[in-house]
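Can you keep this structure in mind? I'll have questions shortly.
What you see is the complex with one protein chain gone and the rest in place.
Presenting subunit A:
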């Protein structure tokens, strides 16, 4: 009953097994009967036919998990220890699940039914009580330990939560079920934090009882933001001085990320069937997606702006690329979207008529590509749900990098789960044609240079800017330049960080700039008191935030610029954008 493949590779089950599947030439093994959750055929609107949803080997690692754990539950209720011992050889994982119901799971369950304030206060007291038995935890914790080594494994739950390291984290993300079961924590181990999760659930449900919804708690510079979105509760604890609406928007991305792994249909079905379900079993292997998303939302303005950045290319090259994609895929009929991505930037997007790609969905795809190294080594076939497009079902993504000498990633989203080989063949043809027309070179060139720099834009007073075209939901921002990078101090490296967010390590200067942009963004888009224009002077820069019906502009100026010079510079900048429009944006939207 214990399954070895489960333990072999629990961390990256999704991609590794997927790759394996693809290489075995059998990408779509249907394991529909393995799960205790009823997996119903999901209907895809566009295909017309009810494309049967399948569980790929992505969940292979999870196959025996369902029955296994339900048995464990039973064991625990019995209180018999013998059976648990049998599982011991399955280190970490099993131990974790066997401990859960006894140690903290019970507490969580109890808290799930908090009905009045006395219970709530009692739940608080349990915060300390519940951790007393955590000695037994240690082993489990040590073997279970994953993530960015934030926690000290030898620390108990309470020690960990009260440690200064914990309090100094810039930004925590927690995801839990409505029953208070831990699903994800950006730092630390969920099991360790079970009581904290329980408390969050108690707070949410207590406020919900009064037909209200908890939004946020402010403690000094720290904002604790809640998003209760059935059947999940998402919490972000941020010390970055962000506004609540922006943070809630980011939590929405986390929700969508989980939906994109499971589909909302399955997500609801799971919790309808069993409120107490431990969703981590279905998400294991996907934590990297959430981890990566956590880094991206912090460092990439596209999430706040709701827009994507495009790889600068001359319009003729881009035209050739989209034409090539259309030519080679129009015959396959079932490709909904074809997306070419380089450096986390959009190169080309071809869509089926009447189908539209929401920026939120595009970010989910970008995140998937960005966080999966394994795509680089092998052509892959993976199910993916696009929450804005159709949250109830999967589309199937053929993911491959163009070539060894061109690290742009082609994602073909199809409704037919059997089209792997057709798409694989089409991809080869696409690459051949792109190579013939020198497009790969053009893409490579654009990926490696950090165009545009401010010296190219050549508006003297402007140090940095973001321009978003609202109609096409795309934005442009220049690479960071002097004075934000020290001259000579590996400037090229710094530049590439600005242009390419893959580094995940945004310089403090850039973070400061973004933070001011975001602040202005929140004022311009305020729910009650929206602004059209905002000019701001502080110790280091002058700033403009400007919202019109067609664009959104954020500019950082030299500190001593006069207002009239700043206005002139903005006009010059707008002219530049207009001139380069074809190169920095994808202006048309090609269809199959």
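Rule of thumb we're sticking to: a residue touches a chain if its C-beta (ideal position, glycine included) is under 8 Å from a C-beta of that chain, and two chains touch if they have at least 3 such contacts; residues count from 1.
Keep this in mind: contacts and distances are computed from a predicted model.
Choosing from "Response regulatory domain-containing protein", "V-type proton ATPase subunit a", "Vacuolar fusion protein CCZ1 homolog" or "Ribosomal protein S5, C-terminal domain-containing protein", the protein name stored in UniProt for the chain missing from the display reads "Vacuolar fusion protein CCZ1 homolog". From the options A:268, A:451 or A:535, the residue with contact to the chain not on display is A:535.
Within the complete assembly, A:519 is the residue of A:186, A:318, A:363 or A:519 that touches the hidden chain. Looking at subunit A, the residues touching the absent chain are 116-118, 120-121, 123-124, 127, 161-162, 166-167, 172, 196, 199-200, 202-203, 206-207, 210-222, 224, 237, 241, 244, 519, 523, 526-539, 563-564, 567.
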